[in-house]
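Removed from the display is one protein chain of the complex; every other protein chain stays in position.
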């Protein structure tokens, strides 16, 4: 596998993925309130900006610029400086103007090419799904959208909110976009007695080998980190440990 | 973390939060009937009025002035005196006039600035969510609302009612506003055999470290208080104990 | 707590409540078919009529006068005599004329003042909730209604039917009116193997201390009575025993 | 309790009820497919015809005359003879003509008075409930109907089909009519491993004392019979054994 | 019980029923995908054709002639020969022409009389149920249909698909027609750990005695067969073993 991997900035996750997210993959990250999904997106951009000197692009389908920048500042980024140096770009893209995105040379594509953007985070993708009343229309729009994102050539994280699914089943986002994306990472926060336990699970990741389980994670002021990752690798393995999808 | 913390007035909760609610945070408090969510809001205002000599602002999207003041009197506040001294202000804001709130200089903002209000409680926020038929419209209105509240500069508690969620999942309010607020505290009252057990759980709190568990609470005539808080800190800890989101 | 308490006539319940229902409280009593909720309302009126020489007012939003009076007679009341002496008044109030109730001097208020009524039972409150298609309208009507009832100055029992709720959750009535009432008592009749077990639980009661548990009850020809109430008070207490909400 | 009781013809049930169904009661019998609810109604009529020399009236809101008579013949009744002697009357009453039933002197009332009918079975009552789109209208029509049935002065069994309810909850019929009837008997047929177990439970019965449990029953060619009824009465009783509602 | 029984051709089932299906009964067979319900119908016809030299009539409310005949050939029937000899008749009856069926002398009735048909299989009955939007209309149409089928005088198997029902409850088909049929046999295929277990259960069968349990079955190239039927009869019996409904 001669793939290039893009480091996520999430402690432990790159090891789980055997190096990082395969370059160019479009990855859905979903979870409920307080599971750290926005933090995931920010750490992903931060990793590129801080350690690889990349330009990071943050797109939102909702008016979220201010709270997002404030949140990123809390994670230790010098937002003001980064914006002045054009290393962090924030675009609010109202869903009402979504059609624009489907043109040949859309604004984001132009920006990606001009600024040599390698990483994009779209947070949240949810309003996109809520635009369509018919399931069929939504599926078609999502396919068109994913195909558009692929043109950008970036490694892209799409932040989604959890839809309905049963406890032992495969998680689903409201958008359902994970079924056509290259990867799907799910963040959970389950009650176990009167305690809660945070988890991160790779449900699918094209061109990757990964353990098929929920990993314990922690969220501190430095962001998300996987726990005991090494230890787990030595533990007894009841089921097979690798997926390739 | 150089944050200033605002004391909640809930015995034990400030310790759980590492000092209180970070100043300026917008915090959703949700729960079912009889879980003490209105009491939470009142204690929060009372704390500012009694111990910090602040002016407290109580906003309701429903006609609830009379029963609320009566309830506060039962918690030991001299309502009449406080109203005369203008240290407690009660506004009934019918949802039908909500558009007014979205103007540049809305009535509440003016009041907050004139009276130097530090704490606001909105009880309940629910009618706001019921105004919109489309999920997309509701999300956009809630974002606009949160951004409006942020302009006030106050530390704000939004009282919400529980929506649908599964037993081990993350709680949800009817409004769903917790997904864009800075904090989310959930109050529960679960049957355990033929007894009930009251709980308070911090689901998220920006710029705070907190234990990820349901804390036992009690409600007496003095209001809500967390139980055995110290003891718990010494107990064995199966999972990590701190969140930062 | 200098409150005056109104005896319920339900054996054991007054002790549970520390004396009775605080005077002036509006209390929702809900349950499924056969749980004894109508019996509860009748015992409450009977207590006032028989032992305190009060006038009792029974209001129904449905045509239920005949079966109700027959049911009360079975509980041992001399209905005919009481009606002649005007100590028991029965009003059928069709929901189609509900607007009348919201006038300044409504018929019930007039009657309450003229006859010096201390206790009112409304059985059932359900049709009121079914009148409104929108959740928002219903909430507003219920608030207006509760505020109207408060004007009467009576201690009032509202009989409701159970809505949907999960097994360990807080009970809900179809009307949802319990969220704005002063008290909420729930009657249950749960299957335990192939036997059923009757229960009565105080979910909330303003200005009262109460045990937060389901109490075993029995229904005999004399009405509802709580079982083993004293014994329970001496038993080991795993959770806190008192609520104040 | 000076009540007169009407024997049900179901072996064991009369003992459970302390003698039978109190004369004049309107009793709902509900259950799923194959639980024996129609058989219950037929045995009830048969008991009156065979042992008390009464005239039995069978009313259906659906076209069911032929299969019902055939079913009754299988239970051992000489249908032809009984019809000739006018001791068994069968009326098909299409729901489209229901309004007729609400007139002062409806056809059934006339028949009941002329033929001195003591027992009526209506099987099924379900189409009645399906006529109304609004819950409020249905409730009002059901109240009107019950009050009409009461005018007849008969002891009446209404056969209903099960609606939705949770496993440990109180059963509900599709019609919901049990909430305003005098009695409610539920027939069940639950899977226990790979076996099924038939049960009969008295949920409510005005002016009666009854055990609050599911009784094992059997259905043979002679109809329904309760099993081990005597034995059970001597067994240890974990919960109270009598209801009076 | 002087009834004549019709052999089903399902190994073991005739014993379970005490001889077979009582002649003239209308029996619903329902189940999910892959439970063998179509196979059941085919075996039933085959039994009559092969061993009793009867003419078998197969009716479908959908275009299913070709796959059905192919399936029957796989079960070992010489379809071509049987069709030529007019011992197997296949009718596709589009639901759009259903009204025709309700005429006095419908095509099927004529065929049944002319060809002396004793057994009819209708597979599937489901489209019939999907024709009606209102529950009330559907019930009335189903009653009319069953009464029509009864005119034919045949022993009839109606193949249905499972509707919604809870795990321990009585099975339901989408059509609900079992509530008015003479018999109801349910086929299941339940997960038990990571294995599946096939089952056949007689839920009701007029004029029959049957064990009230799920019987283990197997499906081989010869069709459905009940397992260990004799053995079970000798095993210990926790519940009563016979039903008569």
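Quick notes
In this document, chain identifiers A, B, C, D and E correspond to the written order of the chains, with residue numbering beginning at 1 in each.
Note that a residue touches a chain if its C-beta (ideal position, glycine included) is under 8 Å from a C-beta of that chain, and two chains touch if they have at least 3 such contacts.
Being a predicted model, the structure only gives us computed values, none of them experimental.
The missing chain, though absent from the view, touches A, E when the full complex is examined. Annotation for chain E: contacts to the undisplayed chain at residues 32-36, 39, 62-64, 66-67, 71, 74, 95, 126-127, 130-131, 161, 167, 189-192, 194-198, 216, 218-222, 227.
Chain A residues in contact with the hidden partner, per the touch definition given at the top, are 1, 134-136, 139-140, 143-144, 146-147, 150, 166-170, 172, 178-180, 184, 199, 201, 203-204, 206-207, 209, 212-214, 216, 238-240, 242-245.
To be clear about the criterion, only the chains that are shown with their structure count from here on.
In terms of the stated touch criterion, chain A and chain B have no partners in common. For the two copies, chain B and chain D, the CA superposition rotation is 120 degrees, given to the nearest 5. Judged by shared residue numbers over all numbers used at their interface, chain B and chain C contact each other through mostly different positions, with under half in common.
Look at where the CA atoms of chain A average out and do the same for chain D: the two points lie 61 Å apart.
For the pair chain D and chain E, the distance between C-alpha centroids works out to 30 Å. Centroids of chain A and chain C (each the mean of its C-alpha atoms) stand 53 Å apart. Residue positions of chain C with contacts to 2 or more other chains are 167, 216.
Chain contact topology: the protein chains form an open path, each linked only to its neighbours in the line. Chains that are in contact with each other form these pairs: A-B, B-C, C-D, D-E.
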